[in-house]
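Written below as structure tokens is the structure these notes are about.
For this depiction, one protein chain was excluded, whereas all remaining protein chains were kept in their positions.
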């Protein structure tokens, strides 16, 4: 699998993701530029975390119209793999590739800390072979409060499209473990075709021995 | 000279701009004529305390600045630069944004973060860590809560969007800061030796470009504003607050580093206080060159701005590049790639004369050297006088302090733990992204100082910012030495070896002899401690005129930013948390019966005056070297420095992270 | 011809408004208990170059639907003068 990580103006987790996939997981990774129209033959496209366009207007709203997004959308619609992490997840909802929207955190404050998430979907590449337990993965966002209308929520649950939910360290899904007010403790979803994923927590920040937390590497390893 | 600016300037006008009668005479002597309004405005910002350091430079010069790792000594460049081996260098600096934050906390703090990062990347270094040292008044006051919320949100939103992790710092509360909070921001960056940029303009004919945001009227007289007392009327100084754009700064960072990489740049400087005036004059003076500057070429955000408004504007996210003639297009293309505005506004000339043109007219002509620190800027010696409160301190008797009875001990500990300066700062730190860059090794393994690995290397830099202002108030010399000692101790407890210091000196009005006595004393303490620990001072910032409500001044606050190094970070990093039941706890260092300036005395017993705590620099240095040996031989599991709140709080802080307990018997 | 458009964007009624809720709490903390039902949206002022009013309206509408508003969670209206 050839991976591509897109840099938008304001992305700041692109290098972290490239490092995790290349150094920690030994994968071939290409650095893509938002102004280009060429995915350089990548099979799997990452939209990284950060503050594209300063997160102005709405997180990911402006980046969604970068030239490369036409190719990313076409790639996804052809069944190609696309994953948005944090800001990347927001872009995918703005682009309509994923359902719902990421609103301001319930506390209206930016939150950066370790949280626990538990895999849900049995049919999505990133979760289907994961052990059903709590994984400690950090979050860092101001607009991570997942929202969708009740009918869309039902569709997500019926189609096994919820990939992760916030939980406590024992894997129990509780209100206390929900850091930002997300509906149904949702931390990440995928599309109907199970080829486009969105995740608010940052697995690339928990993938290196030097940082004393490797749970994120287990998640990213599912994509290899 | 055009008529609009040639109206003669009187001593009264000069005085209103902060220029004394003697300074006005000196200007007339330098120019050989009376300056016009634009020229006096330029002198007023360049000779303000903030830019010229006129009341502090003689003291600062006594600090140790040599060292075999030092690549850029204090005052030479935008930030200090030290060699960390294998072709890499670390750039670091700390600066204050106290006065703007007192008026508009969000933007004041945000622009402080933006400014300090620009000092680092204008050296060609990529910032990898940020810290901030914050001081507020009584937390029960609504005004303090308003300032705290605004400052923390401003630092968070700017730093998080810019993409540099905020890894450490301090938050301290005392009523002396009720109307004048202190916001000190520190940045640490990495650059390959030989790939740095210098803040210099040379080579007649070389084009000079302004890069980044367009220029508006925000922040006019930001420099002189910082050289005035904050009072109730400060609110009226509205246009003096600058607004920051972290998105523009991120583009500016990438464009600047890429431009420096090409080798097509002669010099780079960021635009901080006094904007275009300061950068053009300092760069020209450093290269013994002149500059012809055309203000009409400068992109402005508002129509028909006055010449002096353009010159003094402190709009954020702007840089000045001196480009090698013929290689302009490389720079223009890189800026275009990153959607960063880039315009040629000047040309370097021989002869050291700055000439500013506006609407085709020569509106100011000033020798660059006459404006700058180390050149013609005035240098003063101020009167010193011991403050009266020292007598109160000498009256203190330890024996007169009521003994805490057995039952009272738990109550005292609960009381201390709940003090805002000691209690957990999670409410603040969780608003900062401390993990971007995947290099903060202290996230899941907490340590006294932040350990930040260098990607692709086994090394890590260890960074901290420390100062207990109560100690410095009680005894400036001892108190400042204690601040340096504590910073060094925090680094050593994390497994690092201290290598260099930057300082942010927050004091009251230098024209008050008591304040200047505090300032000179603190410098003496810093000098002897830095010499003892072998940590040269590579630069920093002085912020005077920090007032308290009563018209006095805030506690003298010389914040010490210190950088250390671990060669083998994975194996030799040390953390502060207890790990396993059964481990034995040792206390290192001599036990001295001493409650001086403790939180227990000050808050619990309400004894506001007591001597600074005990310090023997020789013992302290030996202790730190011994601790580093223990860590090197991997004989200990954790190390934590005893500071605010004493041993009881230190033990609890070590127990909390892994939900551990402890048993100790006192003699 | 240059027109000035004022665009009003509000969260759709059924949508959660965390900022509105937190601001309401803030007002009550200040003792302003007679204020309720706080909803927070955006007000955007733009200048539009167009040959006539109708063309200007179309351009503003396009800007809103494409970028300025997320029509899944927001509703918008605008005035032109």
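Some points to look at:
For clarity, chains are labelled A, B and C in written order, and residue numbers in each chain start from 1.
Methods note: contacts are C-beta pairs under 8 Å (C-beta built on N, C-alpha and C of every residue); 3 or more make two chains touch, one makes a residue touch a chain.
What you are looking at is a predicted structure, and each value in this text was computed from that prediction instead of being measured.
The hidden chain makes contact, of the residues A:12, A:66 or A:180, with A:66. Among the residues B:218, B:306 or B:514, only B:218 touches the chain that is left out of the figure. If you put the missing chain back, the residues of chain C touching it would be 8-10, 23, 26-27, 30, 32, 34-50, 59-60, 62-63, 66-68.
Take chain A: the residues that touch the chain left off the picture are 53-54, 56-57, 61-62, 65-67.
Chain B meets the missing chain through residues 103-104, 106-107, 213, 216-218, 235, 238-239, 241, 243-245, 247-248, 301-302, 315-316, 339.
One rule holds for everything that comes next: only the chains that are shown with their structure count from here on.
With centres taken as mean Cα positions, chain B sits 36 Å from chain A. For the pair chain B and chain C, the distance between C-alpha centroids works out to 40 Å.
Shared interface positions of chain C, defined as residues touching 2 or more other chains, are absent. In chain A, there is no position where the chain touches two or more neighbouring chains simultaneously.
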